[in-house]
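One chain of protein is taken out of this complex; the other chains stay put.
Moving on, here comes chain A:
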Amino acid sequence: MESAAVLAKEVRNWKELSEFSRHASELYTECGRSQPASDALAKGARALEDFAPEEAIQLYTDACDALEEDGKEQMAFDLYRAATSVYIKLEKYADAATFLLRLALAADKCNATHSQCKAYLSAIIVHLYAHDFQQAEKCYNDCCQVEAFLNSDQNRAASRLLSAYTEGDVEEIKRAAQSSIVSNLDHVIVKLARKLPTGDVSAFKMDTKDQEEPLDEDDLT
């Protein structure tokens, strides 16, 4: 089946390629070999990345699911990362961030704290790049619930970045984004970080002030 998929790639027959890949993975799963199943799907997805990215993402997701079912999340990291890069190319930042959080979840199950923290930091950066400060803050607060993230360098870098954003200090944002911790992330994320800040940063300052006032009223009453 896999050879058929390769041939389909040569011929550039996309639909058949994805069909062949799926069929191959199904056969593998029937034999109880999940790793080759996900490999088949991943190969198909990689071939489709440039031409039918939606389909590629679908294949990646299926591959990750297959691995997670079998308890082999470690292998899924690469697939998640590839899927996020496709999403970012498509400029679907919310989906990319969701995928990164799924990656963090998988990393948590394997106790891979370093990958987990990197995934969280990448998710925050993606939100910031999408110019969605509230989402980024929410993401940060969620991540702070996780102990492993709380004690890590990535946490410090994230808080630095967010505080730079709240202060609207462009220089500080640039410096935080160029720091070595951010440069250790996936190269796609690093490219995004270099391009920060996007848009008008002072708008964020206003937003936070507005948020504070309703809280004050609640406290007084």
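The criterion applied here is as follows: a contact is a pair of C-beta atoms (placed from the backbone, for glycine too) under 8 Å apart; a residue touches a chain by one contact, two chains touch by 3 or more; residues count from 1.
As a convention for this text, contacts and distances are computed from a predicted model.
From the names "Proteasome subunit beta", "Transcription initiation factor IIA subunit 2", "Syntaxin-71" or "Aldehyde dehydrogenase family 16 member A1", which one matches the UniProt record for the unseen chain?
Matching "Proteasome subunit beta", "Transcription initiation factor IIA subunit 2", "Syntaxin-71" or "Aldehyde dehydrogenase family 16 member A1" to the record, the invisible chain is "Syntaxin-71".
Which candidate, A:A52, A:C110 or A:V170, sits in contact with the chain we can't see?
A:C110
Consider the whole complex, including the chain that is not shown, and state which of A:A97, A:A130, A:I181 or A:L196 touches that chain.
Per the contact definition at the top, the residue touching the missing chain is A:I181.
State which residues belonging to chain A touch the missing partner chain.
Against the left-out chain, chain A lists 72, 74-75, 110, 112, 114-115, 153, 180-181, 184.
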